[in-house]
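Here's a structure for you.
With one protein chain held back, the other chains of the complex are shown just where they sit.
Now for subunit A:
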Amino acid sequence: MPTLVRKSLGEYRRALIGWTVGLCAFLGMYISIYASMMKDPETFSRQAIAKYPGAFRDLMGGMTDIATGRGYLQAVAYQLLGPLLFTMCAAILGNRAIAGPEEAKTLELTLTLPIDRRRLLLERWAALTLGLLGVALVTLAVAAGASSAADMDVPFGSILAAHTGLFLLVLFFGTLTLCVGAAFGRKQIALAVVGVWGVAGYIVETMGRSIDAISWLRWISPVHYYLDGRPLYQGWPYGDYLVLLGATAVLLMTALLAFERRDVGV
């Protein structure tokens, strides 16, 4: 493994472990209470729907089938909270690639090593990707294990398809953070861009899909390419996932170009 990738992973290690533990605890807990809810699915379903106003149900992806294994897994893990938490993790790690060290002034010495800036950025990105992949694999195992333990009756293939989408989504947002950080060298700007694009994108994709005036905006929402194909129900939405991957590649290229020509640390 290239020295810089290994070094960056070393720097990410504590954060990675922390986020993995947190995400696994979240998934494990929510999935395991499924069994107790299902003792009386009718009441649970009615209660769940009654608790939330219509707009909020849209936000949560409808929730009409919350009393089924798929519906429950989608609502608690893959709809909002799972992506939200995992995206926060990706954004925090993405900021550690360039903007964080730049603000802390530790990037200057790294830059003066005999490696060109493009390689520096690529290796940092590779470490980010590997880190997120590690978190994704462990959480996939927990999600699959917990849902089969809770008798959810969702095939592993569907969970894998949904989880892959989740990984691609957070990789997109992690790369976005890295890209904005590489272009401006400020963590706050990167977090603001990710926050606004992520939240607005999510609202447009869920509540906004039925509002004509804004529904076209779905095309520029990364969340659209994650949710629209309903992978947990319908399997692999290859086209959508390719869009996420392509967008990630574009961001990475942008980051390379922007970082290459910039003054660092000013």
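Here is the rule we go by: a contact is a pair of C-beta atoms (placed from the backbone, for glycine too) under 8 Å apart; a residue touches a chain by one contact, two chains touch by 3 or more; residues count from 1.
Everything below uses one rule, namely that contacts and distances are computed from a predicted model.
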UniProt lists the protein of the undisplayed chain, choosing from "ATP-binding cassette domain-containing protein", "Nitrite reductase large subunit NirB", "Xanthine dehydrogenase family protein" or "Cytochrome d ubiquinol oxidase subunit II", as "ATP-binding cassette domain-containing protein"
For the chain that's not shown, point to the residue among A:Leu9, A:Ile115 or A:Val138 touching it.
-> A:Ile115
Listed in rising order, the subunit A residues that touch the chain left out are 3-4, 7, 10-11, 14, 104-106, 108-109, 111-116, 261, 263-266
